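Presented below is the structure to which this report refers.
Omission of a single protein chain aside, the complex is shown with its protein chains in their original locations.
We just call them A, B and C in the order they show up, numbering each chain from 1.
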Amino acid sequence: MAEKLVTSEGLFTMVEKLLGRAQVTAPREENGIAVFGPVNSAGQVELDGPLPVIPEKSVVFPQSETLLRMDLGGEVPKVEAVEPEGEQVILGVRPCGLQAFARLDRVFLEGAFVDPQYRRRRDHTLIIALTCPTVKRSCFCRAFGYGPSDGSGADLQLTRLPGGSFHLETLTERGGEFVAEMEKEGIAGLTDAGAEAGSAARAEKARVERLAERSAAAVSTEGVVEGLDGMYDDPYWAQLAERCISCGICTYLCPTCHCFDICEKARGPEAERYRCWDTCLFSNYTLMAGGANPRPTVRERLRNRLYHKLNFFNHRYGEFLCVGCGRCVEHCPTNIDIRKVMAKAAARSRAQGVSVNG
Amino acid sequence: MPVNESAAAEAEMMTEAEMTTDGASGAGADAGTGTWEPRIVAFCCNWCSYAGADLAGTSRKQYPANIRIVRVPCSGRINPQYILRAFQRGADGVMVAGCHPGDCHYTTGNYYTRRRFSVVQRFLEYVGLHPDRFSGHWISGSEGEKFVQTAREFTEKVRSLGPNEKMRDVL
Amino acid sequence: MGRSEAAARPEAAVSDAGPAAGLYLPSPATIQEVRLETGAADVRTFKVTLDGQEIGKDFIYRPGQCAMVSVFGVGEVMLSLSSSPTWTTHLEFSVKNAGKVTSTMHGLAPGARLGVRGPLGNWFPYESLQGKDLLFVGGGIGLAPLRSLINYVIDNRDRYGKVEIIYGARSPQDLCFKSEIFETWPKAPDTEVFVTVDRGDADWKGKEGFVPAYLEELAPSPVGKVAVICGPPIMIKFVLQGLEKLGYSDEQVITTLEMRMKCGVGKCGRCNIGHKYVCVDGPVFNLAQLRALKGEFV
Partner (left out) sequence: MSEAIKTAAPVEGEPMPAELKTAEIPTRRGPAPGDPEFLGALRDCCRSLLAEGHVQRIIAYRETPDSLRPEVAFFASPEETGDLVWDLFCNTNICKYLLDYRTFEGRIGVVVKGCDARGVVQLINDMQIPRDKVEIIGICCPGQIDPAKVESAAGEAWVSRVVAGPDSVEIVTEEGTEMRVPLESVLTDRCLSCRKPNPPVADVVFGEDQKGRISDEVFEQIAELERMSSAERDAFWNRHFERCIRCFACRNVCPACSCTKCVFDQQEPDWLAGERNQANQHFFQITRAVHVSGRCTGCEECDRVCPVGIPLRLMNKKLWKDVKDLFDSPLPGTKLGVRSPLVMWDPKDADSFE
């Protein structure tokens, strides 16, 4: 599809234009931390920073959102479903974020039950991806069959070129419409990408892909699912859980963790039902009224999370629910590393293979 | 000024569960009338300050109807969470009132309150609550007049600040 | 009790799509009657109609299915439908007072409004059970989901073989559905009901003892039979052992599970057992299926 070249100033102007017509979410810096969050001026957008801590998912699956609005004052309760409104743009989505959207799509959109909230947000979100400017040691995207320049799933893809300009690729019709609209507005600094810019972009992509090669050697998904199939009751989980402090960092920073709670908020005759992020690492998560808890200790809860990422989702949807973004690796207060769990499972799988064959 | 002579008489000791529902703050007051009236929650200890409020009522001294009393067994029972909850559910100001130092029904409860209150008061101010929205008072059972005065002054102070938005969690 | 041909054959019209537009929007419902089940008043059965909807036509369900029931302003809980789909005048939910929503429900009177989202989940394999003998083993409120199938079978009596029901509760006060276990079901053709209580009282003339022990004593043969069980985890554990001893295969044992649920449609994530979600893949599983899953249950 079409390739454009846009200067930093041109991109700045484009964001300013967007702000008038859509909610723009982009990486920005807060107290030294990069997060994906709503921006209200183009100046807040920080595309050169590290992988934002707060993942992209909040754009289509906000931390909390209203499902129903209720008026209980009358004889008959008036209850209505609340539909999200407006248009959204998410700028600077990394390839791991794109992969995560694809996983979330399967959960919320596949099968008989289509989630109306997610559907509405997804349909009204323009995704502008960003080729990763660098690859951290905690990144392991290559293990999952894609790399830091893979824009699949985005409407548009930006690649920062050595000179400071961006190469802008349109990947979908919606992306093309957006670029056409911007051209009509006459954005200074937005031009067709010449052959030079095109090859510079390809070179930059090749460069970051080479950087990612380093992780490919260290982490592999081979045998992970099979290995975990056979180690559900392994003492390993208790050892891992001994260290786990049962906080929600790994789940809340995970771009694919999608579990939620549904709660009621009543004020006088009016009430709302909303959903909010929840995590299987909290003890309340499976605690039933009456006090029974099928996952009473950290061991069961941590195991459930790791299996969901590396085994359960595969059995249900045929792919991993981990996309290798490395947020949990980097931010776990006690350095629990999902890559080590993968290695352990792979080793188990190899051992099983040996025992079966020999 | 609307009066509420029976507010104290109607106040009941609340359970934590009740305190987390609407009742504590009296949310919804004056809705729709167009004139804004501050809503004030007063946590009063059962033995002194509540008795003081009661005395004000029985001796027909008027205090503003803006005051909603939550009766607690001792000012030492006032968990800082209660104060936050009152602001969440719509209070524009919160008063804490207990027996004078040395007069606690439970001997020392209000000494603990005093320490905790000093810390919490400074901290609420630090996180951006206007200092005039939260105050503590020693009011004995015989100080009906002081209760009335305090209630009036506090109400006027809060009125001049306008509605509180900090921490408010209404629909 | 009104019965229609359509409802007797729910498979004729059922759609698996479920509620599409407002996935989280409940249908309005009204409580018609509240029946106290237990002496301690901790279980009540709610007779519920759906406002403007005909049961068996607009709301088609099968025995063993569940629904999310809303008490507006308080919350929503997953409840199994304890009525039989052959009844077309109303739905029934038998509810133990356990949490915030259920305790509020217990305070509601006829005329109160609820919301119902469903039917949800799978069902007892009532088609493939045809022609087979059935053994029901229930404990306490665990009889509620079984009751749906028991009444369905009794209403379609000629299609099923012999029915045996073993039911127990802690005390005579705690027995649910007393008119059915003592009157309706024993009178049904080729149906036997065995009731036991952990500890009787002065008026109790019946059996005393735990359900697993009674099962062992009665020793129902596994030949041509399927056991359908539901009850507290500790009872399930020992009943499963008992059935295994009696020679029941894992495929011959069916149970229905309970997990904490929020969405009921496989999104919120909390009711998984291994890679299955109890809300959409369950609540009904046979033992062979459960053993193949990794996860915490029973």
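Descriptive notes on the structure:
Following the convention adopted for this analysis, a contact is a pair of C-beta atoms (placed from the backbone, for glycine too) under 8 Å apart; a residue touches a chain by one contact, two chains touch by 3 or more.
Just so it is clear, the structure is predicted and the values come from calculations on it, not from any experiment.
Touch with the chain omitted from the figure is made, among B:N46, B:N66 or B:S135, by B:S135. Touching the chain that is not shown, out of A:F178, A:W237, A:W277 or A:F313: A:W277 (per the contact rule at the top).
Of the listed positions A:K136, A:R174, A:H315 or A:K344, the one in contact with the omitted chain in the full complex is A:K136.
Contact with the chain that does not appear here is found for just one residue of A:L47, A:V82 or A:L211, A:L211.
Think of the hidden chain as still there; on subunit A it touches residues 30-33, 35, 37, 50, 53-54, 63-64, 134-137, 211, 214, 242-243, 245-249, 251-253, 261, 263, 265, 274, 276-279, 282-284, 287, 330-331, 333-337, 340. Taking the complete complex into account, residues 16-17, 19-20, 80-81, 84-85, 88, 98, 101-102, 108, 111-112, 114-131, 135-138, 150, 166-169 of subunit B touch the chain not shown.
Basically, only the chains that are shown with their structure count from here on.
With centres computed from CA atoms alone, A is the chain lying nearest the middle of all the protein shown.
Computed centre separation for the pair subunit B/subunit C is 50 angstrom, with centres defined by C-alpha atoms.
A separation of 46 Å divides the Cα centre of subunit A from that of subunit B. Residue positions of subunit C touching 2 or more other chains: there are none. Within subunit A, contacts with two or more other chains are made by residues 266, 271.
Against subunit C, in their complex, subunit A makes its touches with residues 67-68, 70, 72, 76-77, 79-81, 107-108, 111-116, 229, 232, 258-264, 266, 271, 273, 275, 278, 280, 285-290, 292, 294-295, 300, 304, 307-308, 311-316. For subunit C in complex with subunit A, the residues that touch the partner chain are 16-18, 20-26, 28, 72-77, 96, 98-102, 113, 115, 233, 258-260, 262-263, 265-270, 272, 274-276, 280, 294, 296-297.
Contacts from subunit B toward subunit A in the complex involve residues 22, 27-28, 89, 170-171.
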